[in-house]
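What you see is the complex with one protein chain gone and the rest in place.
A and B are the chain letters, set down in written order, and residue numbers restart from 1 in every chain.
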Amino acid sequence: MKKINSNSSILDSKSRRVFLKQIVSGGATALMIYTSGVRGGHETSRIWKQRSTEHHWAYIIDVGKCIGWGGCVRACQKENNVPEGNFRTWVERYVVTEDGVYVDSPKGGAQGFEPVNAGLKEKAKRAYFVPKMCNHCENPPCVQVCPVGATYKSPEGFVMVDHDYCLGCAYCVQACPYAARFINHEINKSDKCTWCHHRVKQGKLPACVEACPTRARKFGDLKDPESEVSQILQEGVWTVLQPAMHTGPSCFYIGLPKEVI
Amino acid sequence: MQNPSAKTHLYRMGALFIVFIVAFLAIKEWATPSSWNYEVWYRGAALIEDANKPMLYGGNDSCKTCHEEVVKETKKLKHKKLSCEGCHGPLGTHVRGEEKIADAEVINQSRWQCLNCHAELISKPPDFPQFTDEVDKHTTIEEGEGCLKCHDAHDPTP
Partner (left out) sequence: MHDLPNNALVNFIFPNNEEVWWSLMIVIYPYLTGLIAGAFVVSALYHVLNLKQFKPIANFALVAAFCFGLFAAMPLLVHLGQPQRAYEIYFTPHLTSAMSIFGYIYSGYLVLLMLEIWLIYRKHFIYKANNTTGIQQRIWYLLTLGVTTYHPDSAPLDRKLTRILAGIGIPWAILLHGYVGFVFGSVKAISWWATALQPIIFLASAVVSGIAILILMYTFIHWRHRVSPDYAMIKKLATILWAAFLFDWGLEMLELVHVWYQDAHEWSVIQPLILGPLYDSYVWGQIIWLSVVPVFLLGYAVLYAGNGKSMFFIVNVGSFLLLSQVLFMRFNVVIGGQLISKSARGFVDFHWDIFGKEGLLTATILFAAPFITYYVISRFIPIFEFDKADRDHS
């Protein structure tokens, strides 16, 4: 009968091999997990490689404050030469009823909104406006799919388009889950909201934030703990659009109702 | 060609390949933008070029430079939080460099200018001042006249 050796020590050659195998495979797994970026519960990114230590910009939209004026859309159009029919930012109007959700965005909300018909108004349970724009995602699918490197995530977090390099293939337009990108029909290249990068770098706010009369749109630096955006995000009651897409948006919504996609 | 070997054509094709590949690599080297960032994969100069683009809007602080008195006054009034340029137009159409190039008066003086924000819409926040009937009750204004006949744009309280 085979004796069971209950005293097999770690120095026994077979168990040493098993032990070493476990160390190696465990180490390899740990290395894989570490390099794939699953650490500390953060959304990580294959795309955002060079990160600035000075600034990390964020945008906050307070849904409850938007009055659907549309001046933000107009300001953006003027500041950035956005052609008619293309939208770097827009405002959507929602009217929620028992029977379903009414959503519209006439001309992106640029000229404000006309009243809804009386029937719809009567049935309304909730109604509100939702401003939208490029979310400057941490893991932007648009940057991932650009075949030549004409769109990129800058170290400070801006997702930008290089108009001197873009082919106008529109793959990035397809890849964006938020329809934030478009082909600018005047220049035949891909285009989108840049969070007014040129303004921010010169010490100002994006044109839409500047225009907003009710502070529904806010912009600031998360590296500054005193900034309004940092303080709001600290409270932890925010959400993003289409979280299941795992794009890691940098536009955070306060008070976003559940039916907004 | 006198007496080519069985492989001559292959050698020549091979040589053609090498020439082409060398030429291609040389062109590639020359044509790739020199500021190309190989880690992030973009033309590095693009970010700098964008940062230097001219701005159109100045923000309320930019109005102070020339209109300090007016800005100080409006800061005490109802509409103090609004962007001046929202009604008066962007800085860039009014000033270039240090010179005024055009007036910054509000072009649209119709009701729409006010009602764009203040007309009653169900989707607006309930605590935001919205008007419907009151506007129509204004029997003293005629067709074509705006709210500005009686209300001050900077301080519209009746």
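We adopt the following convention: contacts are C-beta pairs under 8 Å (C-beta built on N, C-alpha and C of every residue); 3 or more make two chains touch, one makes a residue touch a chain.
Computed from a prediction, not measured in an experiment: that's the story for all the values here.
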Selected from A:F113, A:Y165, A:W195 or A:F219 as touching the chain missing from the view: A:Y165
Contacting the left-out chain in the complete assembly, out of A:K65, A:R181, A:K201 or A:R217: A:R181
Which parts of chain B face the unshown chain closely enough to count as touching? 1, 3-10, 12-13, 16, 24, 28, 31-32, 36, 41
Using the touch rule from the top, list residues of chain A that touch the missing partner. 46-47, 85-87, 90, 97, 99-105, 107-108, 120, 141, 143-150, 165-171, 173-183, 187-190, 244-245, 259, 261
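Keep this in mind: only the chains that are shown with their structure count from here on.
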Taking each chain's centre as the mean position of its Cα atoms, how many Å separate chain A from chain B? 20
In the complex, chain A touches chain B at residues 49-50, 64-71, 75, 78-79, 93-95, 111-113, 115-116, 121, 124, 127-129, 149-154, 160, 162, 164-165, 194, 197-199, 201-202, 204-205, 207, 210-215
Chain A-touching residues of chain B, taken from the complex the two chains share: 33, 36-37, 39-43, 46-47, 49-60, 81-83, 85-86, 90, 116-117, 119-125, 128
